[in-house]
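Note that one protein chain is taken out, while the other chains of the complex remain in position.
When the chains are written out, they are named A and B in that same order, and each has its own residue count from 1.
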């Protein structure tokens, strides 16, 4: 009898030990994961607080230095990377990126709301044809039609303009699909009630559909803001006027071919600038972000 | 009516009062591909010119690297929005020569505007590169350079070599490389930038062997690459072997390898003479320059090397008939070119930047000012361009291949594979020839009409 009790106890102890070990490994794995994720950022943050020579010499610093204020002020007001290009102040580039991201996010939401509304709540000839037409744009990312799109842009004199940078990216199949899906869940009774009240379609849109869509709009905004901010190939093609440079493209231009003598401290400072807005949006609006992400991809 | 009165008024005031600003200066768009600090020096030339007169205003804009500037200008032409002047690297010359009505040849520009520039005074290598076979200038020579050798004198001294004498022959270089291993803290004895410009194009020129048939493409679009020849094979095989033995390090495309010299990593560097300003500013050791070595026993070697750098091309506005340029705009371009050709201006550019003077007169000015006495070796690139008596042969006049930008990339790609040990130097040259000829044939087809 007593032997069994000891066995049980020993087993329980072993189980506890195993559990403790498992927990330890779990924490270890997660911490390692977080470190791998944070390492590049840490190096960048630290680098942005040192002077050019420290980094150029290859003495990779792991702790912050004293040049932070200088670097950030300099990058903000004057920019860097003169070795590979003409410097553009980070403030200019960030402003361009911000406008681009905002126009794209708001534009996408606006026109997708309208088209989804039309497709769901109206019956008109060729309705599904138009819906498919919008859907098919999913299959034509700019990466696969670089040259002809560039030519259309030149024909329309949209090269080197903010309009050219944003307008073509405003079409959105994903946003239209999302809104369509959401609209389909609006109970028919709402429409009936609106009709009984004698409300026209636009009144219905304003008083019923818009308020109901606020959550979806917020979620989409996060996703599309990041999408707009992170554009690379498009501005690379459309913009050669340095006053319209966006921060992501501007940053890689500063690096050029990776010359060891680059002003790496200013490059890292600019990288931090480029990183902050979208990361802030994701972290601060995490709930909307995850909702947006999981729903747009459905 | 009103406007005419105003106009007459302005005219009656005449030349006496241009400062009243009744007429806006004609703006001339000038796209260039020089990053800082050279870009700033170039833009200063434009501002200086603007200060000499009020009729024209040159507006310089940086458009990225040379290839990016070229692409931007061509795209702008297709969009009927080309700049008046575009700085085009020498590699793009073949493409521009065949650009038909996209460009305004400089000889036409000068004839129509009545502006005179004395091209006879230009260095033959410079002039030949940018003119038709009958000598008519197609573009305006500007920043010209050539590849030379940069070497670390401290490392030479540490290795027991004569720091004031760089070997003349590649055979001597080969003997010397092992001695330089680790000398004076260097990591590698030799490295290079502009692999093909230094080790294929200029290499062929100074050895007086053809890079391509039909006089390196000067004779027509039917040209074919000739780089797969015993001498280039021998040199490339050496480079690959040295790379394997850690005596040489390929530093990447274009000028990516350059920093390894001023930061003391490489004891010997092959790159442009325009590297001078940077070495002066950054190198913390004694350094020297020398002419490119050659293989002893090659008949006729060494003769002159060919130029690199860039020239200024005049562009029409767009593909529409007539070109879309006014007489006034062309006048402004021509006056600006005239200003740049001034020997004083050219000599100053040479002394500021390390690019070679494009005129004999400017060379003389720089010498009179004692520039070469104060900067030993600064005349090496010019002497190298005049080596062998300065009479150009079909192999040393220059290179005029359509799509040469792409061909250069192809040569680099194939050599990179050889440096990684994926193929032999000979295979690399054979593949580069096949692929390069394909580009030439495509160019020929597209530009037949």
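Assume contacts are C-beta pairs under 8 Å (C-beta built on N, C-alpha and C of every residue); 3 or more make two chains touch, one makes a residue touch a chain.
In this text, contacts and distances are computed from a predicted model.
Its record in UniProt calls the unshown chain "sn-glycerol-3-phosphate transport system permease protein UgpA", which is the match among "Amino acid ABC transporter membrane protein, PAAT family", "sn-glycerol-3-phosphate transport system permease protein UgpA", "A alpha-helical domain with a conserved ER moti" or "Aldehyde dehydrogenase". Checked against the full complex, the candidates A:68, A:106, A:218 or A:236 give a single residue touching the omitted chain, namely A:236. Listed residues A:98, A:162 or A:191: the one in touch with the omitted chain is A:191. The chain omitted from view is touched by exactly one of B:44, B:57 or B:78, namely B:78.
If you put the missing chain back, the residues of chain A touching it would be 22-23, 26-27, 29-30, 33-34, 36-41, 43-44, 47, 55-56, 58, 60, 62, 110-112, 114-115, 117-125, 127, 130, 133-134, 137-141, 143-152, 156, 167-168, 170-172, 176, 181, 184, 188, 191-192, 195, 201-202, 204, 226, 229-233, 236-237, 248-249, 251-252, 255, 257-258, 260, 264, 267-268, 271, 274-275, 278-279, 281-283, 286, 289-290, 293-294, 297-298. Where chain B meets the chain that is not shown, the touching residues are 67, 71, 74, 77-78, 95, 98-102, 249-253, 256, 319, 403, 405-406, 412-417, 419-420, 422, 435, 442, 445-447, 449.
The rule is simple: only the chains that are shown with their structure count from here on.
Per-chain CA centroids place chain A at a distance of 42 Å from chain B. Per the touch definition, chain B reaches chain A in the complex via residues 35-37, 39, 61-64, 68, 72, 75, 78-79, 81, 252-256, 258-260, 262-263, 282.
In the complex of the two chains, the chain A residues touching chain B come out as 82-87, 150-151, 154-155, 157, 159, 240, 242, 253, 256-261.
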